[in-house]
Structure formats: C-alpha cells, structure tokens
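Here it is: the structure, laid out below.
Note that this complex is displayed minus one protein chain, with the remaining chains in position.
Now for subunit A:
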Amino acid sequence: MEWETVIGLEIHAQLATRSKIFSGAATVYGAEANVQACAVDLGLPGVLPVLNAKVVEMAIRFGLAVNAEIPSRSVFARKNYFYPDLPKGYQISQYEHPIVSKGRIDIKLEDGSTKTIGITRAHLEEDAGKSVHEGFGNFTGIDLNRAGTPLIEIVSEPDMRSAKEAVAYMKKIHSIVRYLEICDGNMQEGSFRCDANVSIRPKGQKEFGTRSELKNLNSFKFVELAINHEVERQIDILESGGKVIQETRLYDPNKNETRSMRSKEEANDYRYFPDPDLLPVEIDKETIERIRSTLPELPDAKKQRFMDEYRLSEYDSEILTANKDMAAYFEKAIQSADGEAKLCANWIMGDLSAVLNRENRDIMESPVTPEMLGGLILRIKDNTISSKIAKEIFEAMWDGEGDAGTIIEKKGLRQVTDAGAIEKLVDEVIVESPAQVEQYQNSTPEKQGKLIGYFVGQIMKKSQGKANPEQVNELLINKLKTD
C-alpha cells in the first residue's frame, strides 16, 4: 500500500527580551544556577505576575510577519501539571484566546514549487526550569533560571507531507524570527526547538491516521531523521496489522530512534482555566499599525528584490536571504565591488561559506569583511588578478594579512597582462614541447580544445599563475595554427 505522511509542527521560540515574561529577573543564558530566579519565578506565596510589554510587541511582530490576524483581546490561562522544575504547579500559557490567530507562510519545495503552510495559532507562555539528573546522587537538582523565560509557541496546521517539507517550514520560521529580531534562533542553547505531530494514512484517504508526538527535536537534522524514523515505525505497525497508539515519543539522536514516554501517570489532563492573576490583554488597531510600520523587509520580499535589483537567480537569492546577516553582508560587499552582484554572490555562497562552515563561525565574525571581499572582487574584475590567484588572496585575507591590495603588492601577485611578456612564455613552452605541438597540429579541432590545456598549464606554471589566462589562450591558438 502507498502511504501518505501528515505532519504538523509546534515550534517554541524563546523571545529575546532582557527580563522575563512575568517578572523583572534577567534572562541571560548560561548564568550560575538560580541567580536569575526571583520570587515570582519561584512561585513564592503572595507574588503577582506582571506581563512584559516587549513580549506582547514581539508576538504581534511575529503575527504580522506570518499574515495572521491579531485578535483585539487575548487571555492567559493556567496549564496544570506537576513537575519539580515547575514551582507553581501550573504553567502560565494561553488556551482559548491566543495572541496570534490564523496565519500562513510559503515554503519552497525541492522541485522548485511553492507551498503554503497554514499556521493555526501562536501563543505566549512561560518556560519551565531545568532538571539536572547527574551529579546529585539520589536527588535531582533544579535550576530555575529558565523558569519564566518568555516563549512563543507557533502551531502549524497538519499541512506538511514529508520530513523535508517539515524542515523547510521550520527553517522558514527560524529565518523569520531572526529577521524580526525577536529570537536569537540558537538551537544548541534551546532558544528554538520543536515538537512534531506525525501520522500516516493510505494515499487518497481523507481522514487522518492516529498521530504520535515527537519531542526533543533541537536541530533541523534531527527533525528530518526523527520524522522519517517515526514514519517507518508506523508503516511497520500498520502493515503488520497493528494499530498506532496516540502517545508522546522522545527522539534519541544517539540511537536514531524514538521511544515511548507514555505512562499512566502522564495521561494529559491539564485542566486549563483563565489565570485570575492576569487581566486580559487588549490590543488596539493603532498599536498594531504602529508595530506594522516597524517591520523589517522579510525574507520573501528581500528574495524578490535580490532577483529584480541584482538580477540574481531565484536559487542564489533564496540562499543569500535565508539568513539576514548573510543578506546584509552581500549588500555591503556589492557596494565595495562596483555592483558586481553575481561575483559577490558566488564568493559568499562558495569560498566564504565553506570557510565559515569549516571553522564553525558566524558570518558576522568573518575576518574578511564585506568591504575586503568587495575589494578583492574589484581586482578580479579589472584584471589585476585571476580568479585562481584570488582564492589565494582570499585565504591570506582570512588569515589577517590585510586587504586585497596589500596582499597583491606584498606577494607580487599582480596578473601579467603585458602581451610581450606573455608571448615570451608562450614561445618558450612551444619550443620545449615539440611532441605535444605535433600531436596538436595533427588533431581534429575538437581534440585540440582538450590538448591546449597542456600548454596553458605549462605557461601558467612558468608565470606562477599570474599570466592572464584569456590572453594566453588567444596567443597559443594563433601560434599553434599550422597554416
């Protein structure tokens, strides 16, 4: 039987505020245990939560960026459950009246087509603390620094049909929250994480199958692996006559498998009710319009502009605009490169991205600044250097040896374009290679095209890569002519 996969994602993005959602404690990552947990975060008796205005603004920014409605009124609710890192015995979240209602975004599929993914809602909530199970003997250590950190939970419609689509959607949301500067997107630190609801059904069937919820997916790679693994597991169950049970499963990246977290005790019964400590939030039209006017250019709009303004392909534009910082780097480099957009794009997506990946560095920390890269590209364009030498100069710039001009002079890398000097090298090589000359002259034009590479190679070697390759080619072809 042919099966169809149905996926919906719940993404938790940590909002990049200075203080917590309901208290004035700091939210800095990596602080010493419990130094950022105040009386409100600890759930001590007599405290009252007070909502952070920035959190509301950030949620509205997100809603507007995903074409969502912002209801005029939203309400906080208590989600009740017991766990040691949740001191109050309930999490303040939103239930019936989330701050952001229905929205949608477009994702790009592998075949180049576009698909719209619905967003059911996005609501605000507080994060829980952290349980540390190692290092405390028969106890568990609780660090409440993270308790009360603001989160926006973004719930998608079950619109995705493969793990790849789920990853494309997650990457798009990641890109949007970073463009909006409402979340740092750091997945290692848990600022951006997701749960996936996965089910399968016979192709053509309208009703959904029974779903399982995968937790602990903190990288794009794990989302893809875990979903694919879960789909296989469900197919095996159904094809051997079994039934999928609705349950929560934990993904284990070390074993690449999911295992059930289900236990009788865990049966979810959260008994949501409006939090009497918090009044409803009212958002007027003026506030929404004021926030709308501060929205930055978003990835889709920027991509279209790159295609129109710089004549880049959709593929190049998509890659360059997926990351806000990379897009900004590109636009700065162009300014220093006299508008050479395609060359800038190639260098950023090629050599620069490769070395950033290799050294695991962010483009903002690149020792080669956009101005330096632009300068290098100018030198290629005005024929001072060849593309091959440019790679050498790029490495030297990365190693802190100065800008392109300095390195060219210091290392004597200026390209030889003097016709007389090049001709001398061409003549030398021809004299030194009688056998190859004879073979060349007795070959078909098609074969000659391949054989000429030998001569070019020898000449470039003699010039230490500095001879202008086009000039060398032209001279060679003329000199090797038999007539």
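A few remarks follow.
Here is the rule we go by: contacts are C-beta pairs under 8 Å (C-beta built on N, C-alpha and C of every residue); 3 or more make two chains touch, one makes a residue touch a chain; residues count from 1.
What we mean here is this: contacts and distances are computed from a predicted model.
The chain that is not shown carries the UniProt protein name "Aspartyl/glutamyl-tRNA(Asn/Gln) amidotransferase subunit C", picked from "Aspartyl/glutamyl-tRNA(Asn/Gln) amidotransferase subunit C", "CoA transferase subunit B", "Acyl carrier protein" or "Phosphate ABC transporter ATP-binding protein". One of A:Pro253, A:Pro274, A:Gly405 or A:Pro469 touches the chain omitted from the figure, and that residue is A:Pro274.
Touch with the chain that is not drawn comes from one residue among A:Thr5, A:Gln36 or A:Ser317, which is A:Gln36. Contact with the omitted chain, checked across A:Met1, A:Ala53, A:Met364 or A:Val431, is made by A:Ala53.
Screening A:Glu69, A:Glu181, A:Asp236 or A:Glu282 for touch with the missing chain picks out A:Glu282. As for the chain not pictured, it touches subunit A at residues 17-19, 23-26, 32-40, 42, 44, 50-56, 75, 80, 82-84, 97, 131-133, 135-136, 138-144, 250, 261, 269, 271, 274, 276, 278-282.
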